[in-house]
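Removed: one protein chain of the complex. Kept in place: all other protein chains.
Here is chain A:
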């Protein structure tokens, strides 16, 4: 068996807001993500799943445990661990092609070469003729594709996504999920996607990691043994949906109970 792409060992995270009691966001969280695996983090809001993603990216410090990528401890952000946000967060002062080439220009790739690379990647995400457009000339779905292209241009080993399709309408979201499966296959990267949508988790994941309410821990890990594409009318799909609904309902109840206490 090959070495995991990401290893999380006993991760803990405690926030200490000024002048208030510390908040424990994550507790003793351990998980391996294999190379090329598609993992979905599913959990109630506030369970620390996004925080964990930011810690894997190196943007947030862990307060307990260790994170390794390919055997090296994660200490700072790296383009090997790309991160995509709910908003595309493209720079409005750069054209789409320049946005995609931003990381390459930081790396010092010559101008003509990085434009070639950027246009190539844009073609592969279906934005071949959008290179010279401004970000605000694109639709929400196209902007999110461009954000994927920007991350892919750095050839990441792991691509992380923080509710990337939550701001899109339902039709666009379905299209974007197909698109995501396609770039996942093409790039060979591992994907970790955070969502609170059960359907999104079932249609995309190899494994779904269900979080408990705060402090977030691994409640259970459910492998999805269905061939893709996964039509929602499949009875096995329904079985998964019922299972996740029940798991999440428990946690939402607990979160409410805790808030009232």
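What we mean here is this: a residue touches a chain if its C-beta (ideal position, glycine included) is under 8 Å from a C-beta of that chain, and two chains touch if they have at least 3 such contacts; residues count from 1.
In the analysis below, contacts and distances are computed from a predicted model.
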item	value
Omitted chain, identified by the protein name its UniProt record gives, among "ABC transporter permease subunit", "Cbb3-type cytochrome oxidase assembly protein CcoS", "succinate dehydrogenase" or "Universal bacterial protein YeaZ"	"ABC transporter permease subunit"
Contacting the left-out chain in the complete assembly, out of A:39, A:67, A:154 or A:168	A:154
Omitted-chain contact residue, chosen from A:18, A:61 or A:136	A:136
Option from A:29, A:102, A:165 or A:240 whose C-beta touches the chain left out	A:102
Candidates A:63, A:89, A:197 or A:243 - the one touching the absent chain	A:89
Where the unshown chain meets chain A, residue by residue	57-59, 76-79, 81-83, 85, 87, 89, 91-94, 102-103, 106-107, 134, 136, 150, 154
